[in-house]
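Showing chain A:
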Amino acid sequence: MIEPRGDAVRAASRSLLTLRDLAVAPLGAAKPVLRDIALDVGAGECLALVGASGTGKTTLLRTLGGQIAAVAGTIELDGEWLTALRGKALRRLRSRVGFVAQKHDLVEPLRVHQNVMAGALGRWSTLRALRYLCRPTSAELAEARSALEAVGLAHKLRAPTAALSGGEQQRVAIARALVQAPRLLLADEPVASLDPVTARAILELLTSLAKRRGMALICSLHQPELATRYFDRVLEVREGTLTGSAAVHAAQPLRLTA
Partner candidate 1 sequence: MFNSSPAARAVAALCFLLTIENAAAAEPLRVGMIPDAGATQVSVEQKAPLQKYLEQQMGMPVKLVIPTSYNATVEGLGNGSLDIAYFGGLTYVKAHERYGAVPLVQRDVDQQFQALFITRKATGIKSLADLKGKTFCFGDINSTSGHLFPYLAMKQAGISVDADLKSTRYTGSHAATAQAVAAGVCDAGSLDETVFKSMVADGKIPGESMRVFFTTPPFADYVWAARKDLSPALQEKFSAALLRLQPGRDDAILEILRGEHYVKADDAEYDDVRKVGKELGLL
Partner candidate 2 sequence: MDSLWPLLSAFFPPVLTPSYLRALLPPVVETLGLAAGSMFLAFLISLPLGIAAGLRLPGTRPLLAVLSAVRAIPDLTVAILCVILFGVGPGAGLLALAIYYGAVVAKMFADILRTAPRPPLEALAATGARRLQLALFGLLPLKRADLLTYGAYEFESALRASIVVGAVGGGGLGSELVGSLAALDFPRVTTQLIVLVTVVAVLDQLAVWLRRHPRWLLALAPLGLAALAAYAPRLLAFDHALHVFGEMFPPRLTERDWAALLPRLWETAWMALAGTGGAVLAAALFGALTARNLAPPWLAWPLRRLMEVLRSIPEVVWGLILIAVAGVGPTAGAAALGLHSAGCLARLFAESLENAPRAPQLAIAGTGASAVVVTAWATVPLALGPVAVHSLFRLEWNLRMATVMGLIGAGGIGQALYDAQQLFFYRQMMAYILITWVLVALVDNASEALRRRYKLNQIPA
């Protein structure tokens, strides 16, 4: 286990993300899919969400990512209320929330380094973003390379993204999240379409990076044994609410009703 750095520990002492009385009804849903959600996550903490498919894990993650608006309750990230923000301020806050999806969320026609540096778009000006597409500077490329090094893909810097395997693409998505340097990293079934060996490697990478960089990690999974093995806490989403919370490190595997 990697020892958390001092500042990460300090941050963990107070909550990074706080949810209170949250209710979410995605467009077209008659009644809320999620309700009465309350949660505190500290910096550097790794949290797994488990539960049968269709229970609302993805909806919760997309709400936290700012893609779906909550109908009631509050989301507080780093002392700011996500639910009250609009426009530029919302975009700025979004840039502090990273997202890794199950698959299909890289822009395949772009090169690997372009997908990686997409993580920086939240802090770049529009002009700089457009310029990078045609003429990346060597400093920017170096940043992309170091992010790729962290996921073991530095040699694929200029490769076409479409030519990568599923596991490699997932690493690129993680590298993108690293460049974004978010305070909160959300991962929606990041290993669902990967073989078991690759899946373990990806989860190991995610959790260790979260610890090392002091990010809060919330990750949905459908394999409970992976959740208990790699995560600090496992929560079950069931019938629209969160249940079952426990610290799993050093403890015996949690019994889960899935």
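For anyone wondering why these and not others, all candidates are chains of the complex that A comes from, given by their letters.
In this section, a contact is a pair of C-beta atoms (placed from the backbone, for glycine too) under 8 Å apart; a residue touches a chain by one contact, two chains touch by 3 or more; residues count from 1.
Everything numeric here is computed off the predicted structure, so don't read it as measured data.
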item	value
Chain A in this complex - touching candidate among 1 or 2	2
Residues of chain A touching candidate 2 in the complex	65-67, 91-99, 101, 104-110, 114, 118-124, 126, 129-130, 133, 173, 176, 180
